[in-house]
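Certain chains of the assembly are absent from this excerpt, and the rest are unmoved.
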Amino acid sequence: MADVRRLVLDVLKPHDPPLVAFTADVADTESVEAISGSLIELDKEVQNVKLTLEGSSLDYDAVEAAVEDLGGTIHSVDEVAFGDYIVEERLTLQDG
Amino acid sequence: MADVRRLVLDVLKPHDPPLVAFTADVADTESVEAISGSLIELDKEVQNVKLTLEGSSLDYDAVEAAVEDLGGTIHSVDEVAFGDYIVEERLTLQDG
Amino acid sequence: MADVRRLVLDVLKPHDPPLVAFTADVADTESVEAISGSLIELDKEVQNVKLTLEGSSLDYDAVEAAVEDLGGTIHSVDEVAFGDYIVEERLTLQDG
């Protein structure tokens, strides 16, 4: 099966652990070589964050388990890349 | 015949298999060297996703068959590139 | 006479052959080294597509003939480049 090279995840998480500790724990998942976590929106009870992960062969199930162990849920997978290299998506005339 | 080097496809798919598994299966099609799948829109019954594929000689029919085997349909081919190298499309004064 | 190095064409085509086959056939025109075809608009009876072609000496008449053999028409030439290299057009203060 082809290797997952990049994942962009839209995640809902509780306020605790905060973004730095939360992202650090996901970063410790085997197969993750680099990760960035960004705040999308702060709500009273949850935080909506965006995680961007790269690796030579990311283990999606392990990443999802790490997010859920921390009380978070993956709301949607916004982008996933497979292959010998990462194809950057490009805007087309249809993306208006 | 000239080789297909890049394809950008607008695809409708059922919720299951989810985007990661769906794109993984298309990635396993022979001739695909790299692929990214992005979520365009979530609907109650279908997901609208954008697939960007590259290879030195992509087999369009095999890609279409893989998409359909997974319950998806190619709604439109938004971009296709052939040749010794990939010509990036450029905005002209006519693209407003 | 100077060599044509790049052509950007606004083309109207019937639904059949579809974009991949249509662009493949134009790609097979001698002198075309690379080509990309993009969907601009889908209509009931025609498709409006944008073709971007590069080569060291493109044969415009052969390209036009290929488009017409496939039932298409060149609605307008949006850009053409000649010379030792390709001058990218730049926005000026007059393009506001």
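Letters A, B and C mark the chains in the order given here, with residues in each chain numbered from 1 onward.
To be clear about the criterion, a contact is a pair of C-beta atoms (placed from the backbone, for glycine too) under 8 Å apart; a residue touches a chain by one contact, two chains touch by 3 or more.
This one's a predicted model, so the numbers in the text were calculated from it and none came from an experiment.
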Copy count of the single sequence across the entire complex, 3 present: 7
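Keep in mind that, in the parts below, only the chains that are shown with their structure count from here on.
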C-alpha-based rotation, subunit A on subunit B, 0 to 180 degrees, nearest 5: 50
Chain pair repeating B-C, as identified from A-C or A-B when over half of the contact pairs by residue number coincide: A-B
Centre-most chain, if every chain is reduced to its averaged C-alpha atoms: B
Rounded Å distance between subunit A and subunit B, as computed from the means of their C-alpha atoms: 22
Where subunit A and subunit C are represented by their mean Cα positions, the distance between them in whole Å: 39
Interface hub residues of subunit C, defined as touching at least two other chains: 38-39, 50
Subunit C partner contacts - residues on subunit A that touch it in the complex: 92-94
For the subunit A and subunit B complex, residues of the former touching the latter: 1-2, 4, 6-7, 60, 76-90, 92-94
Of all residues in subunit B, those that touch subunit A in their complex: 8, 10, 18-20, 23-24, 27-28, 32-39, 42, 50, 52-54, 76, 78-79, 88-89, 95
